[in-house]
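Reading through the structure tokens given below for one structure.
All protein chains but one are shown at their positions in the complex.
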Amino acid sequence: MSQAHHGHQGGHGHADPILHPEVQMSSGRGYFSGFLISTLLMLIATFLVSSHAAPPFGLLLVITVCAGISIIAQIYFLLHIDISEHNIWNTVSLVAFIPLFVLTIGLTWWMFSQLYLRTMPPMPGMH
Amino acid sequence: MSGHASNNPDPKTAVLWDTEYHGHDVISTRSLGFFMYLLSDGMLFATLFAAYGVLSYQHSYFGGPTPADFVKPWYTFSQTIALFLSVLAYGMGMTALKRRSRGGLINGLLGAFVLGALFLVLDVHDVMDLAAHGITVATSGGTSAFIILTQVHAAHIFFGLLWILVMIYQVLRLGFTTDTVGRLLSLRMFWHFQAVIWVFVYIFVYLWGYMS
Amino acid sequence: MYMNKVWRLAAPWMALLVGLWSSQADAGIFWIFDPKGVMADTNLKYMIIDVLVMGAIVGITALLVVWFMWRYHKGKNRGSYHPEWSHSNAIEVVVWGIPIVAVGFLAYFAVKGTFELNPYNPTVITKNMTPQSQRVDVDVIATDWQWLFVYPQYHMAVANELVLPVDTPAFFRLTSTSVTSGFFIPQLVGMIDVMPGMRTKNALYTTHVGEYQGICSDYAGAGTSWMTFKTKIVPQAEFTQWVQQVKASPKIMTEASFDRYAEPYINVHHRVAYFSQVPDGLFDHVMMEVMDGKTWPIPPMMTENMVAYMAKQSAEHRD
Partner (left out) sequence: MLVDLPGGWNPLLGRLAWSQIPYDNPILAPLFVAVVLGGIAIVALITYYGKWGYLWKEWLTTVDHKKLGVMYIIIGLVMLFRGFVDGMMIRTQQAWAVGPDSSGVFGALHGYLTPFHYGQVYTAHGLIMILLAATPLLVGFMNIIVPIQIGARDMAYPYLNALGLWITAAGAALIMASLFIGNFAHNGWFGYAPIFEIQYSPGVGVDYWMWTLQLLALGTTLGGINLLVTIIKMRAPGMTWFRLPIFVWASLSANIIALTSFPALQVALGLVAADRYLGAHFFTAGLGGNLMLYTNLFWIWGHPEVYFVILPAFGMMSEIFPVFSEKPLFGYITMVLASFAIAGVSWLVWLHHFFTMGAGPDVNSFFSVATMLVGIPTGVKVFNWAFTMYRGRLTFTAAMLWALGALFLLLIGGLTGMMLAIPAINYMVHNSVFVIAHFHSMLLVIVYAVFGSVIFWFPKVFGFKLDEFWAKTMFWLFTGGTVLVFVPMYMLGFMGMTRRLDYVFNTNWHPYLLVMEGGIVVYTLSVFAFFVLLYVSIRDRVKNRVGADAWGTSRSLEWLTHSPVPFYNFAVTPHVNARDEAAWRRANGIAAVQPAKYVDIHMPNNTPVALYIGALTFVLGFALTWRIWWLCLASLVAIIVLMIVRSYRGDPGYIVTAAELERMEREAIARERQVDGSAGEPVVGGAPAVGRPAMAYERSDLPKTSTPPSMGPGAHH
């Protein structure tokens, strides 16, 4: 890096890291929204579960939806995952990873449910 | 067919060497790499969740206590609040950084530290309580998976707290340099990522476990 | 010149290999190519289909490469040189098309074969059976490092030898006491894992009388290599006679004696034992014990001081 090129850096010269877009994209309102949404959803989920307010399967579905929305809110508001120029690679890599998370958990779960079905018959003395 | 040759510029007028090129953006290069580390960390949790999924069948607890017996939803909810508030405090610190307010940043970091520590204390207390009731990793496959998964998350919080302390010191001593600001950005991702993971842990391990 | 030297050196070795192959090819030692049971037969059928399809593609590709190597050898002026040629839609379609068609074709057989040879319900055997069909059930319990074959219909057990009547389907339930091992009789039936605390199944059916080698196909520890068993397929009358012979044995197996039997033992001298009596449900009992956390640990000496352990073991079993 040449000292001679300070002049090219224009108004946001490289000497000031605070002006970096990744610093500038912090937003108090965004963080607060993320906090509020996820806290509320967790509150709802906790309340529903602890009061057994719905049949188990419906309850599972509802709290799963709570988790989903809350995660999307956090990823958007806290991790700043969007398609802006400075975050596009973060977004690309996250999108590349999500199917792998799903595959790892999903295929494992499927294969072991099949395995248990076949190799662990209910036996006398089992609970 | 000549493949790609037609897209190439005229060799007589082409730019061959670029003296104006100054290298890369240090800060976003750092944060992209750190984000990739976080994603691989996410894979680590995904694998742990897969293990938990396999070991959360009725027979995995082998007659011993199941999460339905020992999870306390409201207690863990208080942990959730502590963590979310800590994350919020860190975010507020980062908005102070944007305004160049060193005091604001330090306050945010301190707030994040105290609330994160609260989360950790609650968590450790919970584990000790379980141990006192004879529920440890050695009890059954199911409790092994439950405790290891939640404690791996807690270990992340522990190292995050350590990192927050280091950053407080560095900001006080070094000010806002490329390195410190870059690290604050990485730490922001790390800390906020723990909140994302916690949502999974709380809903799919604690609450689902409580319901089963 | 260089290549001549290479060939001169390589030729005798090649000849040796070909010689080995041709001298022994019809001796029946290629167990996979010489199946004697329905299961192994089906395995071989699918292998032939797969090798024909893939062998054709791979062979043609190899010839193509060799031809290109010969034709475009620099300085030989056999083929024309196109320094910029690097794309052709027609060729691209072909190079994607051939593997896709081949994989699609083989995928059909893969799925079909998987269901036909499903160890829990091999339709190649069961499709010809009625509920009244005669069958032999065998509960296989693998220990460190022996096999126990329990015949629940006859309340008896045999260690390290499997005897089955010909023309009668045999159904296995398999579990292990300590570690994972594999149940494999190359000429009769393919491999299945034998796991502690779990129960897998397999089956075999054959019309060939004879003696076949059984192998422990998964590494189960130091004694794996000696954990073999002979599988004898005998006529029905001979089988009945053999059952009588086992029933006459003075040894019996109880749950307590099984506990001792399951301790680590390298079966160097290939001991076979007959047990005229076995408690009903020994298989389920062993599985439950293992699931309840029972193990048969390896003595630390065995891993810490191998030489001494082998001396001890050979002193103990110098029979």
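Letters are used for the chains, namely A, B and C, taken in the order the chains are written, and counting of residues starts over at 1 for each.
Here, a contact is a pair of C-beta atoms (placed from the backbone, for glycine too) under 8 Å apart; a residue touches a chain by one contact, two chains touch by 3 or more.
Since we're looking at a predicted model, the values are computed, not measured.
Trainee: I'd like to know which visible chains would be in contact with the absent chain if the whole complex were considered.
Mentor: Answer for the hidden chain's contacts among shown chains: A, B, C.
Trainee: With the missing chain put back, one of C:157, C:192 or C:278 would touch it. Which one?
Mentor: If we include the chain that is not displayed, C:192 is the one touching it.
Trainee: Check the options C:201, C:247 or C:285 and report the residue that touches the missing chain.
Mentor: C:201
Trainee: Write the list of chain C residues that the hidden chain touches.
Mentor: Chain C touches the chain not shown through residues 2, 6, 9-10, 13-14, 16-17, 20-21, 24, 27, 29-33, 40, 42-44, 46-47, 50-51, 54-55, 57-58, 61-62, 64-65, 68-69, 72-74, 79-88, 91-92, 94-96, 98-100, 102-103, 106-107, 109-111, 113-120, 144, 176, 178-180, 182, 184, 186-187, 190-193, 195-198, 200-201, 213, 215-226, 228, 266, 268, 290-298, 300, 302-304, 306-311, 314.
Trainee: Touching the absent chain: which residues on chain B qualify?
Mentor: 3-5, 8-9, 11, 13-30, 32-33, 36-37, 39-41, 43-44, 46-48, 50-51, 54-55, 59-62, 64, 136-142, 144-145, 148, 162, 166, 169-170, 173-174, 177-179, 183
Trainee: Quickly run down the residues of chain A that touch the omitted chain.
Mentor: Residues of chain A in touch with the missing chain: 1-5, 8-10, 12-17, 20, 89, 96-97, 99-100, 103-104, 107-108, 110-112, 114-115, 117-119.
The criterion applied here is as follows: only the chains that are shown with their structure count from here on.
Trainee: How many angstrom lie between the CA centroids of chain B and chain C, rounded to a whole number?
Mentor: That gives a centre separation of 46 Å.
Trainee: So how far apart, in whole Å, are chain A and chain C when each is placed at the average of its C-alpha atoms?
Mentor: Using C-alpha averages as centres, the distance is 46 Å.
Trainee: Cα centroid separation between chain A and chain B, in whole Å?
Mentor: Taking the mean C-alpha position of each chain, the two centres sit 11 Å apart.
Trainee: For chain B, which residues are shared contacts with two or more other chains?
Mentor: Expected reply: 59, 62.
Trainee: What residues in chain C touch two or more of the other chains?
Mentor: Residues: none.
Trainee: Per the contact definition, I'd like the list of chain A residues that touch chain B in the complex.
Mentor: 1-2, 5, 8, 17-18, 20, 22-24, 26-28, 30-32, 34-35, 38-39, 42-43, 45-46, 49-50, 56, 59-60, 63-64, 66-67, 70-71, 74-75, 78-79, 86, 89-90, 93-94, 97, 100-101, 104-105, 108-109, 112, 116, 120, 126-127
Trainee: For chain B, which residues are in contact with chain A within the complex?
Mentor: It comes out as residues 20, 22-23, 25, 27-28, 31-32, 35-36, 39, 42-43, 46-47, 49-50, 53-54, 57-59, 62-63, 73-74, 76-77, 80-81, 84-85, 87-88, 91-92, 94-95, 97-98, 100, 176-178, 181-182, 185, 188-189, 192-193, 195-196, 199-200, 202-204, 207-208, 210-211.
Trainee: List the residues on chain C that touch chain A in their complex, please.
Mentor: 120, 195, 198-201, 284, 287-288
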